[in-house]
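Got a structure for you, questions after.
Excluded from the complex is one protein chain; the other protein chains are retained at their positions.
And then chain A:
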Amino acid sequence: MKDTPLSNCERDFLLKAIEEKKRLDGRQTYDYRNIKITFGTDYGCCFVDLGKTRVMAQVSCELVAPKETRPNEGILFFNIELSPMASPAFEPGRQSELSVKLNRQLERCFRNSKCIDTESLCVVSGEKVWQIRVDVHTLNHDGNLMDAASIAAITALCHFRRPDVSIQGEEITVVSAQHSTVCLIYCTSNLDPCEREERVMDGLLMIAMNKHREICSIQSSGGIMLLKEQVLRCSKIASVKVSEITELISKALENDKKARKAGERCGFAESMPQERITALKMDETPVEMKNVTEKAEDIVKKYEAPPQSVPSPLVPAPGVGQVGQGQQNSWGLEEEDGESEEEEEMVVEDQPKNKLDQGECCK
């Protein structure tokens, strides 16, 4: 499925508006869209809404053998799935350029920042370590998938509970995520581009920063030439935004923790908005079963069992099953030739048996 192409007049309009410091949805140049974080029923599942961009992350873990070069460290595996639901341009066949780029950026961002201590994931050095797998599914693409994916991944990691395994029993502990790392996307001069703006942009600057104001990774793509002051200004704005987003994440995690302690039901089901006209909920309903047994009996009585057209299987020798009997050879050969052929087959079958006997005798 192809995506609708961007028309020339749209492109000119967007570029001119950016020159005049105006944006399509009325935001200021350095404004972020509304971020909403919700959690799923089980630990490690979270949804992030960045304006209309929607992303879901799920963390799971498995005990595996470690890499040979690093026998003391656990394995972190990131996977961003560009689901065809997010945009008609995403094909289900994998490995488009964008998907490779996003995966690399996310991996680099998290590995370089060392936000997860991989040595703590080791159970038995050299034999068993935890492999933590983060799957990020993009549900709706309205620009800036990178940011949404990184927020979702870090929130899911903070929310996840890894089972602690000892040789005898199992306990649950929290994965120690030392500090949150958040990526920020910056395109030409606008922060957090929406989908239309992303199509029009020439270049992209991505800064990943943690809440201690340390830059974890910077990436500039698209071949635009940036001045030193621009990069410094971007990183200053990034530090402000990152602290805001980190606070939002920790608040969301705390709210969820409180709700779970109070025993409320958590999950996607509960977070569904009730006031909307497009949403409806129905409680548990019993179903009337008055005529069910009579109806079923009627149907069974009416229809007889199908006739036994297939003969039951025979076992003429161990390891040999036979269903039905072969028919006469109707290829027009004379009977004598047929019989001699059969004798030859019999002789051939006997020979291997003889060989076996000989082999056994020799032993």
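FYI, contacts are C-beta pairs under 8 Å (C-beta built on N, C-alpha and C of every residue); 3 or more make two chains touch, one makes a residue touch a chain; residues count from 1.
The rule we apply is simple: contacts and distances are computed from a predicted model.
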Problem - Name of the absent chain as recorded in UniProt (options "Exosome complex component RRP46", "Growth hormone receptor", "Superoxide dismutase" or "Cytosolic Fe-S cluster assembly factor NUBP2") - result: "Exosome complex component RRP46"
Completion exercise
Only one of A:Met225, A:Ala262 or A:Ile299 touches the unshown chain, namely A:Ile299
Practice task
With the missing chain put back, which residues of chain A would touch it? List them for me.
Solution key: 1-2, 40-42, 45, 52, 54, 56, 58, 60, 81, 83-88, 92, 133, 135, 137, 139-142, 267-269, 272-273, 276-289, 291-293, 295-297, 299-301, 305
